[in-house]
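Rather than the whole complex, this shows some of its chains in their spots.
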């Protein structure tokens, strides 16, 4: 069975079992992440306080750690929740939002990745290059090296952190020790709406919540977002813009079926 | 005059007097709560800091306390604001989001309910059952008992806390010492959008801001949300999904009139 078929089966499983996805995420797109999780058929819960994250994650099928609008308390919660998820075998999906922008974020990302084993990391090219440039995760304060090649950056991070790494952009890239996939779905308008990256991360987590084939989960989450972007864009009339596009994105994810995923997904290995 | 007529008159009063509704609420749906408050014709204000909540609530016609994305500082603010609201005779609408999920939330809910007299509590079945299972509000850390019956759980909480209790779900239930009402409005899609529960809580608060008939206020807020869900769902075309449904919910609340509420509300006593 090819990887897209595995993802399509997982999509059916999400709609059936409604996995609980615990998010430790930013305040900009927290509502979008909750709604996209509901749209794909899963169940979101958001909880940040250090006093409750370990208990909350124990109920969850997957944990999202997203470092936008970070603060020191949240870093502590992310580490506690992530370690607990590791202990319980719950997959951890890490989104290094803006990790290259400040030394605070680089240090925080370094601390989190030193303490927590991520299952999948999803970022844009710049973010993954920043992680690739960390000389050692324990230091985590080096700025991005000039990695000319996204493939190489993703492979460096995947090897160093022993996890799946995805770079979303014009062409999406998914790398693991078992192989490399490219997804040729999506539309440039996705970059004009805040949170489409964060939402892709949440979608990956929804897939990880129903299967241990995490590579297929990354493919599924990224492909669903990309296909939804294509459907949303095609639906736009002349006077419509990013407001309507954003609404239709949620429509398209809520109407996504295994059949649509198989028909429209453009996934290539190698 | 029956309870729906009282609610319809209150809706007219909301649009006329634009009551200020102070929210201490979660970060996931805070924007939705502000917009639904505006849609019904009231005026939202969100303020969390312990240094300002007592002064802010003194300007308000009603106070919403919603415990999603809770932290220790916010618990302190909720208690301060709630006590001040009690002192000033301002109704307090309490939403125990996810109260059963962690001991931190159960303890926090217990502390708040020990210090603050709620006017109306709105939750889902699981949340109200958790509150019903509190052996004593002062302890507040017991997990949900197996209360087979929603009616019984709501009545237990209503009696113990001397307030109105509503359970929203397939059939909405509103219980007070003066009686029990069921509302048969709504649509299952409401569960597929984040914040529809929080928004129902905000709508109840808007009604409580213009009348001391808090039972009619609970009926009005719940019925408006349910009817809006029905209107939003009926408007959907085949390719539309939860993104459009969510937009139409706000449309339907902003276009709600006393006449529509009377015509479409399905409220039964007992």
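As written, the chain order gives the labels A and B, with residue 1 at the start of each chain.
Here, a contact is a pair of C-beta atoms (placed from the backbone, for glycine too) under 8 Å apart; a residue touches a chain by one contact, two chains touch by 3 or more.
Treat the numbers as computed from the prediction; the structure is a model and nothing was measured.
Every protein chain here is a copy of the same sequence, 2 of them drawn, and the whole complex in this file adds up to 3 copies.
Going forward, only the chains that are shown with their structure count from here on.
Least-squares overlay of CA atoms from chain A onto chain B yields a rotation of 120° to the nearest 5.
Computed centre separation for the pair chain A/chain B is 33 angstrom, with centres defined by C-alpha atoms. Remark: chain B residues 26-29, 31-32, 68-72, 98, 101-105, 192-195, 239-244, 246-247 touch chain A in the complex.
Residues of chain A touching chain B in their complex: 27, 30-31, 34-35, 38-39, 44-49, 51-52, 55-56, 59, 73, 235, 246-255.
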